[in-house]
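Here's a slice of the assembly, chains where they normally sit.
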Amino acid sequence: MLLNETAEKIRSMEIRGAGRIARSAVGALRDHAAGLETSDTASFLRSMKEAADLLVATRPTAVSLPNAVQTVMRSLEGAKSVDEAKAAIKAAADSFILSSKHAVEWIGEIGARHISDGDVILTHCNSEAALACILTAHREGKAIEVFATEVRPRNQGLLTIRALNDAGIQTNFIVDSAVRSYINDVDLVITGADAITVNGAVVNKIGTAQIALTAHEARTPMVVAAETYKFAPRTILGERIAIEERETGEVLDRRIAAGLPHVRVRNPAFDVTPARYVDLIVTEIGAIPPAMAYMIIRDHLGWGIGEFHKAFEIDERIQE
Amino acid sequence: MLLNETAEKIRSMEIRGAGRIARSAVGALRDHAAGLETSDTASFLRSMKEAADLLVATRPTAVSLPNAVQTVMRSLEGAKSVDEAKAAIKAAADSFILSSKHAVEWIGEIGARHISDGDVILTHCNSEAALACILTAHREGKAIEVFATEVRPRNQGLLTIRALNDAGIQTNFIVDSAVRSYINDVDLVITGADAITVNGAVVNKIGTAQIALTAHEARTPMVVAAETYKFAPRTILGERIAIEERETGEVLDRRIAAGLPHVRVRNPAFDVTPARYVDLIVTEIGAIPPAMAYMIIRDHLGWGIGEFHKAFEIDERIQE
Amino acid sequence: MLLNETAEKIRSMEIRGAGRIARSAVGALRDHAAGLETSDTASFLRSMKEAADLLVATRPTAVSLPNAVQTVMRSLEGAKSVDEAKAAIKAAADSFILSSKHAVEWIGEIGARHISDGDVILTHCNSEAALACILTAHREGKAIEVFATEVRPRNQGLLTIRALNDAGIQTNFIVDSAVRSYINDVDLVITGADAITVNGAVVNKIGTAQIALTAHEARTPMVVAAETYKFAPRTILGERIAIEERETGEVLDRRIAAGLPHVRVRNPAFDVTPARYVDLIVTEIGAIPPAMAYMIIRDHLGWGIGEFHKAFEIDERIQE
């Protein structure tokens, strides 16, 4: 697929989902590199840099996209010829795509080890990674029971209970407000994440933070299942994750709202769970405490100190 | 209204609502007393006792009903003649009815004093007493803003935002899960109560306990507005408030549920907020800390130690 | 039994146990009153006062003894003749003895209502009142399971597990240190009390406070079962409950200790659980929150403000 085509599909949301976006961008970069016909290293690198910038610009607030692009681009460091560079990009891209495809599966294997026979698990929203942990434990023969929440206003809990029902797992379905009534019967909370910041805070579907607080009050462990590309590098530079406010009709029928001029509907899609309420984050490369988010960003995703210096354009300043 | 008629209407739920049930029962007892034609004190008392038992039996788990009946019946203590007794009952019944009718109004006046100009208030469910505090503060000219929750699964939040909108109060409407996202902007939480136990725990609409915990985490005061007849005397004897599980169709469409054999819907109507998360309970006879619930039950509602001895039938045991 | 004889038996610990001491003293006072042959009220009261002082002095740090004596002595207030006084004393004494004898039974009935079918209960030490709650719930047909601790250094847990075993209740026996490992599986902690202070702190067998803290951390309710004569009136005057240090041989064999000159064995018999870790105190006259301890002392045990003024000898001071 041509680079511009991929960029356009990401921009138009034809390509959706943190994982698919990431893999498409990586594949486009790899193919773009393969197709470049120059043998001049400098011009090759310049062209790749332009391609990377083009892709990242399609969705400026996405987290997985810059992580994916960075993974490929840093493979260029030290390449001494265009051929070496192309090979390095191909290797990095293939490895990223493989790892991304398998990530949920590996998270499921790691997370399932935290589930014991007889456990009662609570989950919120409809996270592929969190479900992988539960379904893997079930497949391993552990007798488990699940509490799943409704997840207002879009009711993603329905998708979750369908998946659990289809697997034959005994499931309880409750409104979001009822978590504290049952949490003393729960052995483990597992949720997904939309993004994880440098200090281990977890951005996830609205309601997650209240559940984490409730679990903490009852000494029930809280595990977050998330692919490494969910870790948000720019938070190291102080950038805060913007919490999208979705359209209000999801919460209150627009016709009713029209008759209530003094009422304003607020519909934040996500909330932020502080690191101190998260016991463990399960990624495809292992389970870590939330305080280790910085290491994932630096060592695994490759956003080292050099990257930050570039961000501040230190070299130019030195010239002054 | 005849005693049996009132009893039947309470039983059939034609007469509903904690306040209306209480006042009807008290009126029926008063009228029953007035109509009794005996001049023999003992037989008068016996007949009144039967009438009281009949009424209490119509709704065995109600809280306001036995409180109301007890208020009238203890006025009989010390009566030396049927005429004295009738007069005492009439006075006690009229006073109870007056106080009950004005209770919400008085709660509103007391509660409004805890609201300052410029405050942001969060409320949950649709409590007449909690709304009275907010509306009174608004009428007093204080500029206030309210956050109101949706209150799944029956969406009583809609009633609340209508009332607030009609009063011209600036209101924000959010899903139940979003409370923690806004609580740092909230100055005061006010909710109602369905029942209050002897140790100050507040039984209220599902979700209240999570909100109270969230408010506590953010050092936001939590005020409960409740008529004194909501205090549950039998909890002194260890009786626990049974949490009603309502029908599951409220949470999940029965047709969908039919296709999900492994899924069980749980729909508790209430939850229990521990006293340590409640800063103040505003009643029609004043604001008290939750630990004072016992005093309300004993001194105001009249469930003294004597009543408990009777409950254990101590006299009979002494004969053994 | 003669007054002096009873006093001697209490002093020599022939009569032991908070309940038995209290009942013996009350009976001795009653019999002493009956035997007094004066018809002069003043001299009768003087003699009773002497008798009361004699009894209280036998065990100056006991809690149940002054409570029992006070219960009888305050029945004298308002007596206009020796005959009236004797009758009042007899009535008060008989009522106290009856109530005391039945107290554990009634506590069992009230406490059992806090135990649900299927509950797992943890208890510490060997409290008759706490066991009454558990055994009553078991007799009512509730399926329950108990965790009982060893209770170093005197191993009273052995008595507890024998009692539970004999009742056929499924019991787990653990060392005191293992409570936190199992508390998430426990629905309710029930212990007894040796004394309860005016601010609701519970003095009980060493280890109770750690268990209460551990239960609080896990949001597991903590119930204390205690007869009302365990409430310590002198704590209102600021008196602190002295924690007895028992002999060190209980903890470390004296021969081993002799070889360890730098080692000092500390063996406190009790510790103090703050009120904030206690959810409910179950007494024979009802369940109360710990903050209500003052009411029990004042209204039920009769240590009113007058008593405190006497303690400060205010009248004399006025003469100055």
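Order of writing sets the chain letters: A, B and C. Residues in each chain are counted from 1.
Quick note on the criterion: contacts are C-beta pairs under 8 Å (C-beta built on N, C-alpha and C of every residue); 3 or more make two chains touch, one makes a residue touch a chain.
Small disclaimer: the values here were computed from a predicted structure and weren't measured.
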Whole-assembly copy number, given 3 chains displayed: 6
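Criterion: only the chains that are shown with their structure count from here on.
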Category of the chain touch graph - line, ring, star, complete, other: complete
Distance between the centres, which are taken as Cα means, of chain C and chain A, whole angstrom: 58
Whole-Å gap between the CA centroids of chain B and chain C: 35
Where chain A and chain B are represented by their mean Cα positions, the distance between them in whole Å: 46
Chain B, residues touching no fewer than two other chains: none
Touch list for chain B against partner chain A, complex: 150-153, 158, 161-162, 164-165, 168-182, 206-207, 209-210, 213-214, 217, 243, 251-252, 256, 260-268, 271
Contacting residues of chain B [partner chain C, same complex]: 198-200, 235-240, 274-276, 291, 293-295, 305, 308-309, 312, 314, 317-318
Complex contacts: residues of chain C adjacent to chain A: 183-184, 187, 217-220
